[in-house]
Each structure stands twice: as structure tokens, then as C-alpha cells.
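The other protein chains are all here in position, but one chain of the complex has been omitted.
By written order: A and B. Residues from 1 in each chain.
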Amino acid sequence: MSATAPVLDVRDLRVWYGSARGAVRAVDGVSLQIRAGEVLGLVGESGCGKSTLGRGVMGLLPDGSAVDGQVLFQDTDLLKVSDRQLRRMRGPDIALIFQEPMTRLNPLMRIEDHFSETITAHEPKLSKAEVRRRSLEALGGMGIPPTRFRNYPHEFSGGMRQRIMIALALVLRPRLVIADEPTTALDVLVEAQILSILADLKRNFDTALLLITHNLGIVAEACDRVAVMYAGRIAEEGDARTVFSQPAHPYTRELLRSVISLNTTGLHYIPGAPPSLIDPPAACKFHPRCPDAMRVCALLAPVEQRLSAGQRVECWLHGPGDRIPEGGREPLEQEQIAVAEEA
Amino acid sequence: MADAGVLLEVEDLQVHFPLRGSFGARLVGKDVGAVQAVDGVSFSVARGEVLGIVGESGSGKTTLGRALLRLVDPTGGSIRLEGEDVLGLREREVRAMRRKVQMVFQDPHASLNPAMTIETAVGHPLRIHGITRDRADIRSRVSAVLERVGLSPPDQYLGKYPSDLSGGQKQRAVLARAVILSPSLLVADEPVSMLDMSVRAKILELMLGLKNDLDLTYVYITHDLATAKFFCDRVAIMYLGRIVEIGATDEIFANPRHPYTQSLLRAIPDPDPSRSIPRDLPRGEVPDAAEPPLGCRFHPRCPKAFAPCGWEARDLHDMLEQRWAVGGQELFEAERLQLGDLVGLDQPGSRATVPSATGTGADVATLLDHIREDDSRERIWYGIESITPRPGGAVIEFHRGHDPVLRPEGGAEVACHLYNPELADPPEQAPPA
Partner (left out) sequence: MASQLIARAGRAFGPVREARGVPRWIVWAGIVLTMLFVVMALTAPWISPYAFDQYQDASGQRFVKQQAPSSAHWFGTNVQSTDVMSRVIWGARTELKVVLFAVVVSLLVGLPLGLLSGYFGGPVDRVLVLIMDALFAFPYLLLAIVIAFLLSDKFGSGVATAAFAISAVYIPQYFRVVRNHVVSLREESYVEAARALGARPRTVIGRYVFQNVVQSVPVIATLNAADAILTLAALGFLGYGIQPTDAAEWGYDSSRALSDAGAGIWWTGLFPGMAIVLLVTGLTLLGEGLNDVLNPVLRRRKMEPVTLPPRAPQEDQG
């Protein structure tokens, strides 16, 4: 590790936005850090706020949303800088990779022009030959042949377009890359190719990567650390291997058990549905679905705890004991959850 | 007559979609080719069995599923359902046949009419097939089936619109609509892939329960090997319109034989951190089904391809491009300058001319020899028979390719020359010098 100071330091971020039925608490007090050369996986089911968090970090939120907390990128609070400055930072400092590559490439521009536009916007003095050299290098790294440099986006397959998008994001050597479900639309074999490219990325460029996904397999495959999000908060965060082998939060554990993998022998699922972000359950937001719920879980919001294994977890099972009221450890009598009450 | 245990028999099924050429091409009646979505697929499904059709996008699995219901019209082959020839049916008979074969679609949000209540939607098959028009009767039957799929109490759901339901609930309603007529075959096209992880298992469990209660037979179409392994009795692996391997699930997953199946299995990201994806996976993507590769359709990406797999000019072009992509700008510019226009390599053919920029074929032959020395493990060199310098360029002759056919191999059937004793000279033979 080159630096110990985190590249990105999110402190107690909240992002709420309005809807006809009330405020949606998409991100409700989230803290996380990513260091150079580190891949942090952000996992959660749909509607847990993970994409909003990614967008919040980039300042790409819909009008009317309310944000507070801090998003520190190398000591600059991204929530405080002007739109213009933020735009200048996108590219050389922070890059984004989206799920749908086709919607981000201009169909009327050759691949070459996409690259020269991106590069010269931030480094206008570069010579043409140098721009070309850098673009070809970035494309070559993604396995796109130089003979296709002057093609248009529609002449490429989906996987190639996604690789072009990644090359475009990396050509300026950003310090931080945020990838929002970058492989969801792709086939398994192509997905594996992209994942190995992303793994090379941190090795070669010391880039910090925030990988947002719903696929736990991808996190296990590509990430150093993982943050599990539930109803707008981080339930558990820590070293990916530790979290996956010894999950501390019941939600992580149950979610891992629900995944159908090649080793699955029996079906398992979490009863109930992820809660509405408009009117989430009181105290611990997972308590109505939690098999280990205690009385305290329905009374008080859990406090963040650091475990000896290194995880950070918000769950009363891990204490602190002195804040659990008398009788709080008694199992909670759950209301019956109907079979069909699901997402 | 089919034997009593067989519900569905598909033989040499072919679905080609003609490409629409330009106005001029249509005017002169020029044939612009066809997308070979499904190209010679045969299998059978026994009563009470779950057959998985597994493939990536572009494998033709969805088209195959739709062809089983005649939602698309096959261009060849045969489908027999309970011994009856499905392709010979007339329009009216096809509609009646659909009482026996139902389908569940991938996107639960899109497969219910947004303007219909759940009661109307789920009960609609009863009206369509004229089983009953009595409101009270429809309501009681709909209630019963909603109860069966876990939407209970049914009264709470009858009057709702699809937009009021969650994804899992919608898929339950879709299943209810599919089983209300007690069909014998249910074609399920990725029924859980759009659902959240914690819900998938619930829907699969429901489908297994329905199968047992209602004596259903499933054709389960998916790209997800993990759910297929759990859910299916037998699986067929499809690639570019053809079945490359078919057999009992246990056998396929324990001993995958086709290199494509092997790659797929190794490529799945697994939440178990002790497993990791190997790096020697097939590169590239599924090619265009309008002009599939010659011979075995997987050969351009296959890590084990050898001489008889159908090597051709396009593979040579791909190999050169791949080399230039990773080799860096200097290599690319140095080598590209020695070669003429490579457009001629884009046509399928087992003989190709690589034009020279200088006009001397010997230069090209030397360059190709040099490239071979650089990476002789590149599979294409197994397929090149000779490189002959000619004036203007080098002529490349490829080995004669063969179409692999499904042949039994240790409890499964696999379409791969590696398992054909007549062709499989030791595949690890060194590429000819």
C-alpha cells in the first residue's frame, strides 16, 4: 500500500429525496473509506440505497434531494465544491463506469474522438500523437485492437463497449473509480474478462475502486473489502474474506445463505421484504426479518461496533452490553410474516 | 408413436430469421442471409422432468422456448407434444394447444397487462379457452390458484393492479395464470433472474411445489448455471443456436466435457472466497449468428480447439487484431504496414490470401512465421495446413473442418471433436512446423 490516508472518506452521509408519499431515506448515515489500490465492494439488494450512495459520492443526485455529511476526496469535500469544479474532477480524479455502456457513448462519434475529447478536455496541451498513443495504450489494455480505433460505438458488441467505457474512464489515470453494476448486462464469460481487467487495474495503477453490485459472487471475486448495505445503512463492513467466511451481521449471513451457487444443496431465503425507505422499521431496520432478533433490537438503533476480526458491524448481538437495557437480550416475539410479503 | 414417458420431442429444430436487406437488395430479390437463432436442435423431455436449457445471450435459448409454443415459427425440424405434431397445427389448433403448454417470462413487471386487475388477468385463460364464463366460478378458481401460489389471502390481491405488487408477487401471479389451466408443460424463461437474491429461492421453491402438486413438466431456460444445477434433472448447454452438451445434471456438473461447459462452470463468480476465477478463460464474445463460425461454432474461443474444428480466414484476422491489441502501438504499426487490405479476411472460407503491402508474398509468409514463433500455443496454428507465398500475398490453407454432432460420451452427449475417435488425433499435437 502506498498511502495510508484514504482516497475517499465518506462521513455520515445522508441522501434523502422526496416522493409523493414522503421522504425516501435512500442513504441514511453511511461512513466508509477507500484507500489507494483497494477495491471496496458495496453490496445490497435492489432498493437498499447502494446506487444512490454511489451517485451521491459523485454529486450526481436528482434535483430536490437533500444531502448532508461529508464526502472527502483527498481532503476536498465533494459536497461543498461547485458543479464546475466537480466536472473538472470527473475524469482525472474520479471516474464512473455505468451499467449501460451504450447510453454513455455518443453514437455519432468515433471511438478515437471519444478519447481525444476526454483527454484534451483535461490536458489541452497534449500533442496529437501523444493523445493517440495514450488512447491506444488504454484500449490495448482492455483488449480492443488498434484497427478498430476509428469505428463507431454501434460496431462493437456489448462487452467490447463496456471495455471501451472502462478504457475511457481509465485513460486519465483517475485516483478513484466508481463502478455501478458494470457487468450486470453481460454474459458470464465476458463478465469474468471484465472482472480480471478490474483486478489488474488496482495492481497496475494503484487506483481505488468502489464496486457497486448486487452479486455477492463478484464481490468475493474482485474485492478486498466489502460493505453490506441494508435500508440505507451499512450493516457490516470489513475484509471480504472475513465477512464472507464469518459474517457478523445476521443479514449478511442470511443473504449469503440465500445465494444459489454451484454448491447449493438446499433453498434458503430471508422472510419478508426489504423495508420501504420511506417508513423503515424503528430501531434496527432488519429486526422484523431477523431470526436472531432480541427485544432491544425493536427498541434502540444498534451502535457501530468493531470486532476483533476487523469488521465494523451495527448489530446488538455484538453489544455494547452496557447499553442493552434490562431484559433486552430476550428473544423478540416476531409477528408472523406472510409468505407473499416479499420484494 | 412416442413412448408413454415422453412428453415433448424436438427433432432437428431450426429457427432462422431472414435478415431484412436494404431496399435495393429486396428489390432485386437478393438473399441477404438469415440469423440462425436455433440451428438443428434435438432433445426430448420426459413427463415430470425438469430440463434446463442453459446458454448465454445469443445462444438461441429464448427463441427455442418460444418456438415450443409456436410464438415464433420454426423454419425446419419437428416438435411433438404428447405425440402430436405441433408444427403441423393450424392457427386455431395452435391456440388450443397452448392450453397444454404455458410460458413464464423473464420480466415479471412486463408480463402482466398494467390495465388488468389480478383477478381478470389470472382468470383470463379460463375465458380464452371457454372453460367458464361464470363470474363466481372464475373468482373461486382464481382465489384457489392465488392461494396455491402463496398470494393469500386472495381477497387482498384480486382487485389489485400489477403496479401495486412487488416483483416476487407479480411472478407469483404470472405462475398462477400459467397453471390455472393445469397445463402439462411449462416453459419458464429466466423466471427468477430479474428478482432479488433473497426472493429467488422462494420462487424456485414454489415452482418445485407446483410441479409436484400439478404433475407439471418444466423446460427451464436460463443463463444461470447455479440455479440450473439446483433446479433441473437434465440440462442442455446451448451455444450459438446448437446444443453442445446434454445429459443428467449431476453428470454434466461433475464431469463437464465440452470445453464451453467447462469454461462456463469455471467463470461463475462464487461467494465462496476460497474459489477464484481462473484467468485462462475463453476470450472474445459470442459471434454473430447471421454468419456463425465454420465447423464447431465455439472453435474461435475454445481453449482446446485443434485441426478439425473448422479454422478459417476470419480466425486469422481475429488473431492478428488480438495480437496488435496487446502488443502495443509499435508492434502494431510495424506489422500492419507490411500487410495490405485485410477486408478479404472477413469472409468465411477455409482458404485465404493475406495481401502484402510491398507486393511480395514471401514477406507476409515470413511475418506469419515470425508471429507463430512468438506464440506457438495460439490455437489457430493447429488449424493452418500451409502458408504459400505467391505474388501479391501469402495463401493460407486451413485444415478441413467438420461440424461436430452430439455423440454419447460417458453418460452424457457432447458435440466436440475431442471425443470423436476418428478425428481426435492426440489434440495436444504440436502445431505443424
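For this structure, a couple of remarks:
Here is the rule we go by: a residue touches a chain if its C-beta (ideal position, glycine included) is under 8 Å from a C-beta of that chain, and two chains touch if they have at least 3 such contacts.
Remember, predicted model here, so these are calculated numbers, not experimental data.
Only one of B:Q36, B:S59, B:Q102 or B:S263 touches the chain withheld from this view, namely B:Q102.
Mapped onto chain B, contacts with the missing chain fall at residues 66, 69, 71, 95-99, 102-103, 105-107, 110-116, 124-125, 128-129, 161, 174, 177. In the full complex, chain A makes contact with the omitted chain through residues 12, 14, 16-20, 23, 29, 62-68, 280-285, 300-301, 303.
We take it that only the chains that are shown with their structure count from here on.
With centres set at the average Cα position, the gap from chain A to chain B is 31 Å.
For chain B in complex with chain A, the touching residues are 56-57, 150-152, 166-169, 172, 195-202, 204-205, 223-227, 229-230, 253, 263-265, 267-273, 275-277, 279, 281-283, 285-286, 301, 321-322, 324-329, 332, 336, 342.
Of all residues in chain A, only 45-46, 133, 136-137, 139-140, 143-148, 157-160, 187-193, 195-196, 214-222, 240-241, 244-245, 254-256, 258-264, 267-270, 273-274, 338-340, 342-343 touch chain B in the complex they form.
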